[in-house]
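Written out below as structure tokens is the structure these notes cover.
Yeah, one chain of the complex is gone here, protein chain that is, but the others are all in their spots.
Per-chain numbering from 1; labels A and B assigned in written order.
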Amino acid sequence: MVLFVFVIMMLNLGPQTAQEEKSRLNFKVWLGPAVLAAILIIELIYALTKEQTNNFEAVIVSAKEVGMSLFGTYLPMVEIASVLLLAGLLGAYHLGRRVSDSQDVRKG
Amino acid sequence: MMASIPLEYGLGLAAVLFSLGLIGVLVRRNIVFILLSIEVMLNACGLAFVAAGSHLKQPDGQVMYFFILTMAAAEVAVGLALVMQMYHKFNTLDTNSANRMRG
Partner (left out) sequence: MLQLLWLNPVLPLFGFAALVLFGRRISNTAVAWISAGTVALSAVAAAAVGIKFIITGRESWYSQTLWTWFKIGDFSPGISFYLDALSVVMMLVVSFVGLLIIIYSTAFMAGDGGYSRFFAYMNLFIASMLILVLADNLLFLYLGWEGVGLCSYLLIGFWYKDYTNARAAIKAFLVTRIGDTAMAVGLFLLFASFGTLNINSLAQQISNQPSGSFLMNLAAILLLAGAIGKSAQVPLQVWLPDAMAGPTPVSALIHAATMVTAGVYLIARTNFIFIHAPDVLKAVAIIGAVTLLLGGFSALVQRDIKRVLAYSTISQIGYMFLALGVGAWPAAIFHFMVHAFFKSELFLCAGVVITAVKGEHDIFKMGGLHRKLPMLFWAFLIGCASLSALPLVTAGFYSKDLILLEVWESQSGGIFLWSAGLIGALLTSLYSFRMFFIVFLGRSNSHVEYRPNFRISIVLTILAFLSIAGGFIKLPFEMATTTHTGSEFNGAAAGITSLAGIVIAYLLFAKKRFKLTSKYSIAIHDLCYADWGFDRIYQNAFVRPYIWLANADKDDFIDTIYDWLEAAGKACSRALSFSVNGNLRWYAAGVTIGSIILIAVVILL
């Protein structure tokens, strides 16, 4: 989330942008999405209340158990997540370059 | 000891959060706001996972949230890089201006 703050700082989006955004949020714009979201909520809640489940005890799962699971059963997935972060890093670096820089580079 | 909360409440909260995020994606025109709404949606999904995992007394739900968070971070990084490029190209963050791939 800090990235958002960085981007907003870099692009110098001041209160003027917020003002623009607000001016565009008239009722007509809200209507369609509201309808769609309403339908979605109704569907989901209907699906949830259709079946009566037993009231289980809400057990707090301790962090120790989570850690053991992460480094035990799900270890490969942790590795893959690290690879994903690496890919994200490289993608963000490459995509964030300025256009004038990329014209001097021969290989993509 | 916490009072037992029925599963439906937890999942219902996740559903409502998801819909709110969805409304945000559909309504907003500034692309940074759209990305923020997508973050909200992702977190709603994670909440659903955690609630389910807590009910089944397994740590898998929290593990899943772990990975969702990882993925969200990567996606935000790439997405914000694209936002920067878009700003340099169009000089505005309005999504309506990036409509050259018209049918």
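Here is the rule we use: a residue touches a chain if its C-beta (ideal position, glycine included) is under 8 Å from a C-beta of that chain, and two chains touch if they have at least 3 such contacts.
Everything numeric here is computed off the predicted structure, so don't read it as measured data.
J.: Can you tell me which of B:L22, B:M64 or B:A81 touches the chain that was removed from the display?
T.: That would be B:L22, which touches the missing chain.
J.: For the chain left off this view, which of A:L36, A:L70 or A:L95 is in contact with it?
T.: A:L36
J.: Of the listed residues A:I8, A:L44 or A:L95, which contacts the missing chain in the full complex?
T.: A:L44
J.: For subunit A, which residues reach the chain that was dropped from this view?
T.: The missing chain touches subunit A at positions 32-33, 36-37, 39-40, 43-44, 46-47, 50.
J.: If you put the missing chain back, which residues of subunit B would it touch?
T.: 22, 25-29, 31, 34, 95-96, 98-103
Throughout what follows, only the chains that are shown with their structure count from here on.
J.: Taking the complex as given, what residues does subunit B use to touch subunit A?
T.: So the residues of subunit B in touch with subunit A come to 2-8, 11-12, 15-16, 18-20, 22-23, 26-30, 32-33, 35-36, 39, 53-55, 57-63, 66-67, 70-71, 73-78, 80-85, 87-89, 93.
J.: Flag every residue of subunit A that touches subunit B in the complex, lowest number first.
T.: These residues of subunit A touch subunit B: 1, 3-4, 6-8, 10-11, 13, 17, 20-21, 24-25, 29-30, 32-34, 36-38, 40-41, 44-45, 48-49, 53, 55-61, 65-66, 68-70, 74, 77, 81, 84-85, 87-89, 91-93, 95-96, 98-99.
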